[in-house]
Structure formats: C-alpha cells, structure tokens
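Before we start, here is the structure in question, set down as structure tokens.
The complex appears here minus one protein chain, its other protein chains still in place.
Naming follows writing order (A, B and C), and every chain is counted from residue 1.
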Amino acid sequence: MLKKLLKKVYSKKPNVPEKSSTEDILRKEIQLDGNLEQTLGFFKEIYSYPDNQDFVIRNIHINGMSKKAALIYIWTITDVTLIDQHILTPLIRNNSTSSKIEDIVSIQSVDTKNVIKDILPEINKGSAALIIEGDPQAYLFSVTNFEGRGVEKSENETVVKGPKEAFTEKSSTNISLIRKKIKNENLVVESLTITERSKNDLFIIYEKDLANEKLVENVRERVNSLQVDAIQNLSLLEQHIEERKFSIFPTVLYTERPDRAASFIEDGYIVLIMDNSPACLVLPATFWSFYHSSEDHYLRFHYGNFTRLLRIIALFITLFTSAIYVGVVTYHAEMIPPDLLLAIAATRERVPFPAAIEVIIMELAFELIREAGLRVPSPIGPTIGIVGALILGQAAVQANIVSPIVVIVVALGGLSSFAVGDISMNFSIRLTRFLFLLVASLFGIYGMAALFTFGIFYLVSLKSFGVPYLAPLTPKYVSSGDTIFRRVLQYEMYRPGYVKPKDIKKK
Amino acid sequence: MTKQKSLFKMLCLLSFLLLLLSGCWDQKEVEKMAYVVAIGLDQDEEDENRVKITYLISNPEVGSLAQGGGAAGEEPPREIISFTADDFITSRNLANTVVAKEITYDLLRILVVSEDFAKNKKFLRWLYDATKEREIRRDIKILVTKEQTSSFMIDNQPLLETRPHEYFEMLFNRGKKAGMVPSSDLLTFFRITEADADLFAAAYGTAQQNDNSSGKNKDPEQAIAGELQYGGETNTVQYAGSALFKEGIMIDTLTIEETRLMFLLHPTENPVAILTNLPDPFNEEYQIATRIRPNGQVKFDMNLKKETPSIDVTVPVIIEVLTNHSGTNFAKDSEKRIKLKESFEDRITKKFEELIKKTQDEYGTEPFGWSLVARKEFLRISDWESFDWMKTYPDIEINVSTEVRLGNFGRQGEMLNIKDVRD
Amino acid sequence: MEQSKGKIGIKEFIALTILMTGTKLADDTPAIIYEELQNAGWIAPLIVGALSIIPIALLIRVVTSYQDKGLIQVIDHLFGRFIGFLIIFILWGISFFALIIDTAIYTDIIGTMYYSRTPTIAIYALLMAVCAYGGKKGFEQIGSISWAVLPYIKVSVLIALVLSFFQGQTSYLFPILGPGEWEVIKESSLKLSIFGDFIFIFILVPFIKSTKDFNRGVWISLCIIVAEVTLAMMIYVVMFDYQSVMMLNYPYHELIRTVQLGFLTNMETFFFPFWLIASFVRFTVYMYIAAMLFGRLFKIKEFEYAIPALATLVVFVGSIPESPTQSIFEIRARLIDVSTPIYIILPLLIWIVAKFKGDLKHDKAKESI
Partner (left out) sequence: MTIIIWLVILIVNAYTIGFSITLWKGDSKVGAIAMFVVAVAIVITPFFSVLR
C-alpha cells in the first residue's frame, strides 16, 4: 500500500510547461534532395550552428566534378588528420570528372544515407558527412576518434599473479580486450541504442553457442524496455536493469577485469559493455561471483583455497564481531572467560556509554575515516591516517570515551571488511553489520540468530535474471562446484547449470 | 495480490521495528555488576530456618593494566559481606543494601559450606536452590570448611593470586592432580545424592591452624586440613582431605592418605600422579619417596547374586622410586626388586583394606563410585533398587589386591653407598 | 537442465525432514520419554523408529502410486468430499495445535534458560515473525535454507554430544533395560507419534522433484533421525545419570551449559544460535504445512497470505497457559498420546480404502508390465 502510494507520487508527471518538439522531429524526417544550401540550413538548425563550438561545416569545391560540396563533422570526436589527408586533400586535388566519390576518397569505410534522421547518429558517433550539390545522398566516412585513456592496470581488483590490464572508458578497446581472450567466431557483440535522448550505446557480449537464448532474450527485453533519456555508464545501467531495486544485495556483477569477464562469457554468462565505463556488467550474478576473485583460480589449488578460507572468515568477522561483542557483553556475560570478563568490566568502569552505543560510535568513526580517506585529495591523504589512528584510537581510549577492547573489535571488523573485494558486496556486508549490531544490542544472540535466519531466507529468495542467488549451493545444480572453495581445475568440468548453457560440459 | 504483498511487507517491518524498540529487558552492562566468586553458607545462629550468607565479590579493576584504570591499584581485590537471609537466591537483593552494584552469579566458582551447616539435616534444601537459579552452573565446586565460612573467607588472603576466581580455579585443579582434595562439583553432588547409593566426597579446607600438640609430629599423610604446620609468610588457609556426604548430609572427614586411596580405588576418577613416602623394606629407618600412578583401569569382579555378595578389586599401579636413602642397590638386582615390589603391594593393599573396612563399618557405604560398576550386573532398575546398594554394602565380602609395576628408578639408577664412603 | 519451478531435490528434502523431526532431541521430548523409561529412554527412538516403518511404508505405497499427488489430494480422492474434509480437518487440528504447543515450549526454553527477564510475548513474537516471513517465502526457499544451514547445525550438535560423552560416564546407562523390557516396549509404542511428523511430510509430495527421490529421502531421513535421537538420548543419560535426567526439563540445554572445552567453560552461547536457527526452520515448515492444510480446508489457493494471520494467532493462543514449563509439558505429553492412534490408524485406513478401490492393483499391474 505504502509502496503503491509512493509509486503514484513518483510516477506523477511534474506540471512544467513543455515546448513542443514536433517541428524538430518532422525536420529530421526530411529526405535529402540535392539542394546543398537548404540541407546545410537544416543541419545548422539541428546542431545550433554556430553556437555549437565543435560542430564544423567545411565548404569545398570539388574540382573534377566542378560541384560545390560541404563536409560536416564534429571535430572533437573525429580524427582531424584523417579528414585532412584522406578526404579533403583528395577531393580538392581531384581532377578527373567521372570519378565516383568512393574512388576519390581513400578512407576505410564509406556509407551513404539519404534521410537526415539516419545521418545524425552517424555524425554523433564521429563520422564525417559529405554532402554534394545535386546529389540526393550523403556520404558518411568513418573517422571516429574518441579520446580515452590507454589500457591501464586494474586498480580496484588487483591481483599478484595474473593479467593486470583493465577495461577503459572506450568500448571498442574493451571489446578488443575481450576478443583478445576469446578468439572465436561465436562471440557475438550485439549493439543496441538504449536511451532516447543521449543515444547511449550498449554492447551485449556472449557466446552464441553457449549462452542460453532465453537469458539473452530476457536481457535484451529488459534493456529495450528502458524508457530513459540518458544512461551515461554501466553503474547507472546496473541500477536500471536489476530486479529488486531495494534489495540490500547486488544482483549484477560489476568488474573491471577483462579476464574475469572473458571467463564468465566462457561459462555462458552475458557481459554488457558501454562507453564511458572502465568496466563491464556480468549477468546473471550469484552470491558467489561477488565473493570470488579472479586470483582464486590463478593461484594453485591450496593457495587459492587458503585465500578463499581467509575471505570467508573475514566476511563473518566483519558481519559478526562487533555484534557478538555487544550481544555477549550485554546479554551473555557468563560465556566470556572470567579473566577477560573482569578485564572488560574494568576497562568499561569509567566509560560513560552503554556498550552498544560505544561500539556504534566507533563503527561510525571508522566508516567516516574510510569515506573521508576515499574522497580526500591525495596530498592530504596521510593526515587521515594520523587523525584516525591517533585521535580516534589512542585519545578516545585515554579520554575514557571508549574502552580499548572496543577499538580492537571495531578495527578487526573494519580490517576484515576489506577482504571482500567487490564494492557492492562490500557495502551490503557493511550495512548488514549495522543491522546485526542493532539487533544484538536489543536481543542479544537470540536476535542475531533471528536476523541471520531472516537474512538467509532473504538471500535464498533473491534471484538474478531467474537464477537463485545461492545457486549452486542451494538449490543444487550441475556446476563446477565453485562455491566457498574451489576444486582442482581438472575437476571443474561443468559450466554452471543455473545459467542453463547450451553446452554443459567443458572440455 | 499486490495489496496484500505490500501490506504484508509493511507489517513485517513495523512489527520487527516495534520489537526492536521495545527490547533490552535482559540487558545488563558488565561494569554495573558485582561478580560473586564464592558464596558461603552458614547456619544462622538464631533462626533455624534462615542461613547466613557470605559473598566474596571480585573487584574487576585489580590486576588489569588497562588504560584509564586510574587508582585501581589502591582498591582491594575483593569485598566480603555476610548477612542473614532466607536463601541465597533472594539474598541477591538483600546484598544491595550494602553493595551498590547488581549481584550476579555469572562468575560463581565455589560454594563454601561450614562443617556445622553441612551436618545439618536441612542443608540439602538450601543447596537444591542452586538448580533453580539460572546463573548457577552445575560445574561449580563445593568446599567444606572447618570454621564459619565468613571467617574462613576473611582469613583467606592468597598472596600471589590477587583475583579470587583464579585462586580457586588453580587450587582445585592442582589439588585434584596431586590427589590432596577431591574434585567435588555440584553436578556430582546432585547425581550421587539422587542416585542414593554412594558417598560424595567434597574438598575440605580451613583457615585455622590446629595448634594442639597431637598434630605436631603427625605424619602429614594422616592429616587433614588445619593439622599441617606451615611456617613462613603465607596464607594460613589449607586444603587437604575430604568431607564425606551421605544422603546429602556430611558424616565424616577423610585424611589426605585416605583421599588418595579413594582416588586409586575409584573406577573413573584417577589422579595424575601421587608423590608419597613408603617405608623401605631393606632398612626400617628410611622411607622411600615414590610417585604412584594408576596403571589403567581398576578391575572388578563382582558377584552380587550370591547370598553374601562378593567383590574382587584389583588396583593396578605404577610406582616410581624417587629417593633411596638406604642406598640399597635394587635397580640392578632383580631379587631385591621383587622384594621391593612385594613390600609395596602388601603395604598398599593393607591400607586399602583398612579404608574399606572403615567405610563398611562406619559409613555403611563407599565413596569410590563402585555402585556404578555394580549397576552393570543388573538388567532392570527395579532389580537394582531392590538390591539396595546402601543396605547391602556393609555385608559384601570385598577382596582388594594391588598390582604393582615398578617404573623408573629416577634419572640415575645406582646410588652411592653411603656406608662405603664413610669408611 | 530444465529448472522445475517450486520443487526441491532430495538433498533439500532430507535436510528439511531432519530439521523438522530431529530438532526434537533438543526440546522437552527427551524429558517426556525419560519420565516413564528412566535410563532406557534411548531405546525408545529405536523402537518408535522401527514401528514407524509400518505406517510410513503403507503411506508410501499408496501415495506414490498416484502421480504428483500429495496426501491431501489422495485423501480427497479416496474419501470423497465430506469424510475427506473431516480427516484433513483433524490433521490440520493436530498440526496447528502441535505448532502452538511446540512454539510455546521453545519460547519457554528461550525464556527460562537464557532470557529470564524478557517478556514471553516479545520472544514469542520474534520467533513467529521470522517463521512467518520464511513461510511466506514459499516451499522452495524453505528447502534451500534447510540444506544451507543443516551441516552447521548438525556439526554443532555433534560437538556438544561428543564433548559431553567424554565428560560423562557410560556406566550410567546400566541397568541396561531400565524399567524392564515390557515396560520399555509398551511405553515407547505409546510415544509413537514423536515421529508423527512423517505423516505431514507426505503432504509435501507434489513439491519433490520425483517420487523416487521422495521415497529414498523418507527412508534416509528416518534412519538419520533415529540414529541421532538415540545417540542424544544416550548421551543425556551418560552425562547426568537417570535420576537427574528425569528431573531436568530441557536436557539439551542443561547439557550445553555443562560441557566445556579447554579454557572455554561456559559454552552454551556457542550452541544456542545453531539450535535457534534449527528451531526457526522447523517452525517455518510447521507453519507452512499448517497454512497449506488450512488453505485446502477453506479453499484458499494462495494460502501463503494466510500465514501472517495464523502466526499472530499462534502467538496469542500460545501465551495463554500459565507457568508454561509444566502446563505445556503436560499438554504436550497428552498430545503425543492422543495423536499416536491417528498415526497408526490413518495410514492403515488410507491403504485399506485404496486397496478396496483397486487403485493399487492397477498400479501393480502397470509395474509388472
């Protein structure tokens, strides 16, 4: 009911006077008719020339044809030297009368379009359009050159042993990074324009003979049904396509490592890539894909599983330490070994707050240090460490605001939280930790057990694109058995059954 | 159905939040608690139906090096209060007239009972209060003191262990390993009292040293707490020997030696090693220091269906010789070794027989836990109950034998013959 | 690899059955058994398990001969509208009543053993809130969660039992026959309905992937449960001796309060959460079954929506009896006695009617071809 009401409020159209754009839309439907002046006029209108600074109209006279012509492009996203050397120079120097444009220009790909609507997106993508007097079509030369970083090291998902390269903001680079790993004609890169105003492109990448068609169709449908003006990048897209927007757990994996993406594609998953995102989205994602890291498989069997063990321990420490401390100290003091109990009691003697408040204060302080450390300009970075360690640790204890044991408990939990690499999962665990803390301070271990059961029910009922969140642990599926621990590579024989790949067995 | 769904979600959330808001009933902050480590129980002098309760409360600030402790060093390690109450459950509130913090039994380690009170018929009723109270565990220990528990606690001032719970824990662990006192926990007390067959042995201690002359030159083995003479700068409290309870009432005490023999005869409770002196068969003047260890399970051969039931008990022990004052070289002489073995066997068997005779004649039942072994001879509980161990025991014919196996003769086997040196 | 929607596999099924019935070793069921059987209490689960084979075999014979039909549908089919309604009403009555009594007992355990100052209603409400939430999620989820948590719960129980085994004395088990062999057999057959939950499991047949899985799952879980409960009952005696164990209300909780491991002397808070999770899952299953029967009785297709209301009702009804430790103990002991005949008679009745109608013969003929 409440949700419905809220929905109503949100979906209500704000009452703002809107200017009709029918005129613009009509203009885009116009076919080219060979009248150069008129056509250029349209383009100038559409691109608000000369206000628009990077829109260029270069008027030229083609000698051989003795015709007037104009080259239209956006210079910021085109390769200007390419235009100069391979389009302008040949056209101007050309003398033969009969030559076709395709024969004069020495550019890789030439296309012709005759409706303005079709030409616009091409120009927007960085093509140059040549319009010639008396010719009812436009020649489109692909001279795209978006700026972007080169391929760099991945920063958020670092590994010691394994490839270091990461995705960049340029989708073509990203696709080539994946193609470098999967040299197979079955790798399909579908392209879709998903937004109405900014015309953002999305690439859906999967292996045709592996990925389940229903799944691909499901993704396509969900993406196509988006009615949004603009989605700049994948981080935003993720929130548009996920099933449960209010769920505390992520259901789409966001990774910046091409090797990880490639291995997911090889298991029959689907990968989404967009411009402007130095990462990709992997669908569907289970709990395990957030818990794993690519290094687990690069390391040898025992080493990999050791890190897995550490990570699961860290996960539980993060979730439970502070909650257990509060629960045990306030409700189950008898379970603490007597010496420790007396030590806790002694240090807490002069602390003015109840244990729960004390821990919450420290937890908040830790989260603050963490957030501030992330946002602080790097020259000032070291100060955060000093402030954090000295003021919040040392001084708070000496000032009797917190007891030293709480500092240990919180620091342990905070430290462990870094072991879970995935940023979304990291957040969900850190948030859940506060829930546990709250419940523990009100109901002790009983409350924690209740919340835990509640949480598992919740996890089990989650689905990501039709895949149960805890699969293949439960419900059981044929899979490589890669859950909390991994197997020896040779025994990981099956692709995960829950994505229903067309070919279950790996060779 | 969406209506129900959203409503349901709201309901879940709301009721959960409300539950959260109204929580914290059992919450207690650790620093607002007074941790009772030992409870003393005495008979109130005036009213038969009331008890005098002594609390030994531990001060958490002592012995912690935590920052902000401030003047912790100057606070005493413990607080002792005694008062009269109806029982030790309601006494928790009564204590708050003196102690500011809430009394908790979370750290309760030991229940101290004075000998007078333990011999009282009503004692059992008060002790059974412990089964009702949630905070009292079944693994706490029972100690019987010779004097009033309140004075015992005050006189008990351990010098090295400042924290009282640590003191009691270590004392009992060590005492049990050395075979000086029985382990005497509440769980066993209840079990034995309920089974109504055996005697329960509780640890015995006192803070008063017996000054009368009879104790002066006594063999330490024959002593119980209070009869040993210690000099030097130490705590006056002694723990030695055991107090026997029959049907929940204390009937007698056992000396250190008897306690140790009891351990050796017990089918399950075995001490790790007993250090003791046995007479030297080669020279009456000297004693041989030995370490006695049980060598496997005590063997029983019970024949209870006869008119006069009989039990054959075989106690296997390993004896290591630690000193050899007479200088007899038995390490290398097999004949002498056999003689030594036989003398040990005789000696120990004789002791066993004496003790068993005492239990049969004086107590009517045994503290060795033999009834558990005897139970195996019966198929049904009704048979066992009609056999009535406690009634039958004095008439049972008991044959004890000891199987001695000589262990090592110390690090250096051969001894210097002192007589030869003095020549 | 087609995903069968809402159905659970054999692993989940076994896990669910074990949690549903096996958790009984940790409430007051042992106390009810010990009351009559003294130290021979551990023989009771063996006998009950052996006797349970008959009704279970009969039910399996009947229910699995209908494709994809659960006990409810089979009863409907065999007895017609009116009598079918009556039988299902009785089943619902038992399940709902058992749910109320058992949750009340568990609330009491939590209250008396761990949270003595918290009002019963708060403990009760939290317990039922979690169960209602779980029940609402549907059967597949309940199956999944049972499988996910089962290993940890069983490991914790096993640790507790093994630790106490070393602290106890096996000689407490003697005299081995307790009150006498006839007494043991008589009393344990009267307690037959401790495993009465197995009847309700047959309601779940349509949710299991295949009848073969169901068939195997039932037998495997019966074996595991019998072994587990027997072991637990034995160890309670080994730990406390029969005189004391007869006086304890909740032996498992006394046990975990008494065991110790090295420097950890008070370990109950380690075992308590696992027991809690097991109880949550157990009552979720109960809740789901009760709601399902309720839905069938009153023709409510989406019976999951009735769960919150029923859960609230359980809380209010369950907190009616005063001094619950004793009064509910008596009610529960009586419920076990009352439902024992039903546990025997109903499967027999179903089998006879099915035989009479000729449904089984038909099936047998099919099998022989």
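As a convention for this text, contacts are C-beta pairs under 8 Å (C-beta built on N, C-alpha and C of every residue); 3 or more make two chains touch, one makes a residue touch a chain.
Since the model is a prediction, treat every value here as computed from it, not as a measurement.
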Omitted-chain contact residue, chosen from C:247, C:297 or C:331 = C:297
Among C:22, C:49, C:196 or C:308, choose the residue that contacts the chain missing from this document, as touch is defined above.
-> C:308
Touching residue (missing chain; options C:119, C:151 or C:341) | C:119
Pick out the residues on chain C that sit against the missing chain.
-> 119, 121, 125, 294-295, 297-301, 305-306, 308-310, 312-313, 316-320
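Just so it is clear, only the chains that are shown with their structure count from here on.
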Just how far, in Å, is the C-alpha centre of chain C from the one of chain A?
-> 47
If you average the Cα atoms of chain A and of chain B to get two centres, how far apart are those centres in Å?
-> 67
By the touch definition above, chain C meets two or more other chains at residues 114-115, 126, 129, 133, 265-266
Specify, in ascending order, the residues of chain B that touch 2 or more different other chains.
-> 19, 23, 26
Touch list for chain A against partner chain C, complex = 328, 331-332, 334-335, 337, 443-450, 452-454, 456-457, 460-461, 466, 468, 470, 473-478, 497-498, 500, 504
For the chain B and chain C complex, residues of the former touching the latter = 1, 4, 8, 11-12, 15-16, 19, 22-23, 25-26, 131, 134, 137-139, 187, 190-191, 194-196, 267-268, 372-373, 375-376, 378-384
In the complex, the residues of chain C that touch chain A are 1-3, 8-9, 11-12, 110, 114-115, 123, 126-127, 129-130, 133-134, 137-138, 140-141, 143-145, 147-149, 263-270, 272-273, 276-277, 280-281
